[in-house]
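Part of the complex only, each chain left as placed.
A, B and C label the chains in the order they appear, each numbered from 1.
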Amino acid sequence: MHISEGILPARLCISSYGLTSLITWYSLRKINRLPNPQASIPKASLLTATFFVASSIHIPMPIGSVHLVLNGLLGAVLGYYAFPAILIGLFFQGIMFGHGGMTTLGINAIIMGIPAIFAYQIFQLRHILGNKIRDNLSMKIFGFIAGATAIGVSSLIFFSLIITNIPSGFNVSLEQKAIYGLMISHIPLMGIEGILTAMIISFMHRVMPELLPS
Amino acid sequence: MKFALDEYANLNSPIHRWDVRYKLIGLISLMFAFATVKSWYLIALMLFLTIMLYGISKLPLSFLVNRLRYPGFFLLGVILLLPFISGQTIVLQFGFLTIRQEGCLAVILIVSRFFAIMTTCLTLFGTSSFLITLKGMRNLGISPIITDMLMLSYRYIFELSNQLNMMLKATKLRGFESDKISWRNLSVYAALIGSLLVRSYQQAERVYEAMLLRGYGNVFNKESHPIYSTARNDFKFGHNVIYLLLSLIIAISLIVAETFFS
Amino acid sequence: MQKDKSQAGVYVKNLLFQYPQNEPVLRSLSLTIKPGERVALLGSTGTGKSTFMETLVGLKKPLSGEIWIQGILLQQKTLSQVRSRIGFCFQNPDDQLFMPTILENITFGPLNYGLSLGAAKEIADNLLVKFGLEKYANRSVYELSGGQKRLAALAAVLALKPEILILDEPTNGLDPLWRRNLAEIILRLPVQIILIASHDLNWVSKVTERALILQCGQIQVDNSIQNLLRDTSILECYGLPIEY
């Protein structure tokens, strides 16, 4: 779910860089206010590298295989580091594999990063809404919602951008239908991402709970 | 290392010798200018400039081909339908299949821009070692948190993908069949990713300790980041500046030509 | 020679392997190991011991050459059949313990081969007792010491009841007592063939009888390990000074 080089008009690329810088600046400001911002740098970097590596895993599906995005998980685990981490992950994907690229870095960071921030907020909601249920169950439920929502929002932004910017010759209502259609076809993917996010969070909760933000 | 970027960073070409700070600004401006291109004659010019640039850089062709192949297929997957659905002018028609001119032009435009931007990008990152590029970014004012994270993640990507590889091997040897989908298989994938996260978290703590022991965040030092900003005010009107001006002029001319003369 | 192929044991002929864009690591390597043999694979760093062992279980595909395991030719369609007969322990036990608890790591293999949960648990329980890990069955892998992880990895591999056991530097990071325990456990295992790569000449000489030295892509020395240990000049010549 990366927008390749060459598709979007330059104006959109540049303005999305602006928005991305703004969010990055805000995240960094939050990070700098943490008690020991330096201590988390290695942690965030290694987790960034982990997500980069994990997103190369192919999950077999009835039709072909999908590879994971995991931006919901990243948001849930990394909190404010998620956005810079996604920016960095995308930078490497762009220059190493050509998934995305330099001019589309800003827009891709928005596609992946803003949903990750949502996912973090959703996952934190468990402290308020999930009080009454068992810890492990609330982790799973909120993990699932965070993971599925993140990928859902990402694909919504992605398809809207692609459909409205490719000269497809569609009119507005046809474009809208195409977006709905593509979104519906992505519901299974949302399910897989949600389930895996929930499972991974529950794994970490069992094995090393301090990895999850409290 | 299969995807190391700086495999050919030690060649000697004008692009390799170009100071990375100027190179970053120059080539990135060029990439954005390429992204604005829409008209025919500018596409031709853009492709010509790109090929020239890559030629001057002396990077081997295989480097480019290997890195463009997969994203190229991916891109084609997205735009493959355009010639059939987009536009009114019909070029060819076999039965119910119609090939339309506007769609074909759109494909050519997108593919050319993709090729030009990606090639320029690979030239930028392939002609200096990654660490030097990072220092350049740091000097251009990118936050040290970002450059530190870039450096550390770059270092450990290979380490971690090796770990994942070994774990995948271990699952295969114990009879895991990865090519079917089931609840249990998903939970195994989750365990693999979870293990990777937990292991890298533990490793991160060690790495941080190792950095501390070697003076990271030391009070004696104002600039306590692994990626130093070694900016000196050595502005001289030399080849660095000439290349920079050259690429800025090209970039601006492309944009101006695109906006006003087409 | 030809007869060996279809018989039990490991039979390797003219194995050629190289990593892309590198020199060959294994150059026409041939080797026969008969059932009942316990073999040490020696050689200095980077001579290809791990690579060779991985080709035996089909993790690395040789450019040419044949591998017969227990009378089966290793190829794509026999892969899972061959793998089910071999237990392979990596150098780093962390690579092998990816499930949350020790118990789940041990039952992982049997479940993959279609055993019921009950049957898999029974196998696991036996192994946990054998390795003195009963107390830790439900403990997370990350709360174990290095020695315990090593044992857990071994238990996980033995759960498949392999006929052939391959260990890559099993004593790494173990203290002397664990090394002794591990040696004793290995000597009592009900497997037909054991192949161990190790830099610990002293330890490996206690658990194996035959020693191979790998260098320049071939088995250069094939001798009883006791004879080899006496011949310090040969060892020295292959970069294995005995006193270190």
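Convention: a residue touches a chain if its C-beta (ideal position, glycine included) is under 8 Å from a C-beta of that chain, and two chains touch if they have at least 3 such contacts.
The structure presented is a predicted model; accordingly, all values stated were derived computationally and were not measured.
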{"item": "Overall stoichiometry - one representative per chain kind is placed in view", "value": "A x1, B x1, C x2"}
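In this section, only the chains that are shown with their structure count from here on.
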{"item": "Maximum inter-chain contact count - chain pair", "value": "A-B"}
{"item": "From subunit B, the most remote chain by mean C-alpha position", "value": "C"}
{"item": "For subunit A paired with subunit C, centre-to-centre distance based on mean C-alpha positions, whole Å", "value": "41"}
{"item": "Gap in Å, rounded to a whole number, between the CA centres of subunit B and subunit A", "value": "19"}
{"item": "Contacts with 2+ other chains: residues of subunit C", "value": "100, 142"}
{"item": "Interface hub residues of subunit B, defined as touching at least two other chains", "value": "191-192, 194-195, 198"}
{"item": "Subunit A - residues contacting subunit C, complex", "value": "203, 206-208"}
{"item": "Residue ranges of subunit B touching subunit C (in the complex, touch as defined)", "value": "163, 166-167, 169-177, 184, 188, 191-192, 194-195, 198-199, 202"}
{"item": "Touching residues (chain side subunit C, partner subunit A) in the complex", "value": "100-101, 140-142"}
